[in-house]
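Shown next, in structure tokens, is the structure this report addresses.
The complex appears here minus one protein chain, its other protein chains still in place.
And then chain A:
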Amino acid sequence: MSRTIDDVVSPTQTNTIPADISGQMLDLDEDDDFEVFSKDSTLADGSMFNASMQTSPGSMVNQCKFEEDEDGDSKDIFITVDNPESHVTAIETFITYRVLTKTTRSEFDNSEYEVRRRYQDFHWLKGKLEEAHSTLIVHPLPEKFVVKGMVERFNGDFIETRRKALHKFLNRIADHPILSCSEDFKVFLSAQAWELTTYKKQGPGFLSRMGETVRAVANSVRGVKNRPEEFTAIQEYVEDFSNKISSLDKVTQRIVKEQKEYLEELKEYGPTYTLWSGSEEELAEQLKGVAGCIERCCQETEEQVGHLSDTLVPVLHEYVLCAETLKAVLRRRDNIQAEFEAKNEALATKKVDRDAESSDLGFVWGSLLGKNPEEARHQRQERLDGEIEELKVEIDKLEDRVEWANNALKGDWVRWQRSMRGDLKSAFLSTAEKNVDYYEKCLAVWETFLLSQRTEPSEETDRDNTS
């Protein structure tokens, strides 16, 4: 599917071009008109657009298209997250990570940026992206809090795991054709700390965000009536996938636990052979040999467990979070459709109203005000006609919005499935490879020992002959 986002937006809309249009120019292949949308409220009318609609088609740059085939060769932005550092203030202690960006994209002023960000900042970015692109699939962040096991927040492993996840998070966004063009993303990567703080404070006010939430809740309560089959199918899949991936996550963590306990016992096992060798003469060498083998196997086991923890566990955990993201995306899509459906119903009701023969109440009012009934009815008709026209315009916009949301989701769904398959396949492959490697190394250890034993019997028979 190759469509530019701008096609979805109503082509009849023309607006003044705001002064700051950096990052918001659309490259048009079909239409001559410039269609620009900005974040400020010149267009904004709560009932026509909500904040998310404003920025989603707007934050487009150059070649942002939904394309099935993404080739790594065209990667023009490289991000690393590293170098965690602890910061202590009077109020709190927190960790910041260095975010290093190298890019050739023109909307960036420089080609290299180095900033420090804390978890809060990543969380903010995710929120903004989801707000602006409610039906796109944003890769999950590592969790805010770690409950199980009461892991120390400042424990080395925890920080490293988080760092890797944050790295992946940013890179997934960078790979995304639409999300990577987001202004918020650009600011996140390039702004200095204080600049970011100022920038964060912008945006739709509290009240409009409130209204947003209320409407969203209302829509989710109402529910969607005619959900297209394909989204129901996706939802069912996501349910099942969520269950399966959670199970796999738990199973893998259990394996790690069992393996660690096995390692603990194994560490005590080798020394018993060494102890025994102290009491023996003929057998001493052999016993020490066995002890050595067990010890080396311990080392291999330790490595294997480490690999499992570093490679498979984080990926499975990520996809547990992904499943939740997917559920949220589907919900938001449903809400958009629900809103559209609601307005449609309102229209139908209004039409019925207008076409009604008479209205006793209106007649009464009209007569009270000294108007004659004919005039009153005519005025009422006109008023209703006006309202119906307004509704129709709104509905058109909402319909477009639904269509855009659906297409965005469909495109991203295909993308997501592909990366899910890739990620999980490579994680399991890596695990299997490591396990083969582990057994091969242990095999070598014992085979070497066995080889050394098979040469000894000849010494023994020599002794027998001489005795």
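We adopt the following convention: a contact is a pair of C-beta atoms (placed from the backbone, for glycine too) under 8 Å apart; a residue touches a chain by one contact, two chains touch by 3 or more; residues count from 1.
As a convention for this text, contacts and distances are computed from a predicted model.
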| item | value |
| --- | --- |
| Name per UniProt, for the chain absent here [options: "Immediate early response 3-interacting protein 1", "DNA damage-binding protein 1", "1-aminocyclopropane-1-carboxylate synthase" or "Sorting nexin 4"] | "Sorting nexin 4" |
| Residue of A:Leu248, A:Val315, A:Ala376 or A:Val402 touching the missing chain in the full complex | A:Leu248 |
| Candidates A:Thr272, A:Gln299, A:Thr349 or A:Gln381 - the one touching the absent chain | A:Thr272 |
| Residue in contact with the excluded chain [from A:Asp82, A:Glu112 or A:Glu433] | A:Glu433 |
| For chain A, the residues touching the chain missing from this view | 237, 240-241, 244-245, 247-248, 251, 254-255, 258-259, 261-262, 264-266, 268-269, 272-273, 275-276, 278-279, 282-283, 286-287, 290, 293, 297, 421, 424-425, 428-429, 432-433, 435-436, 438-440, 442-443, 446-447, 449-450, 453, 457, 460-461, 464 |
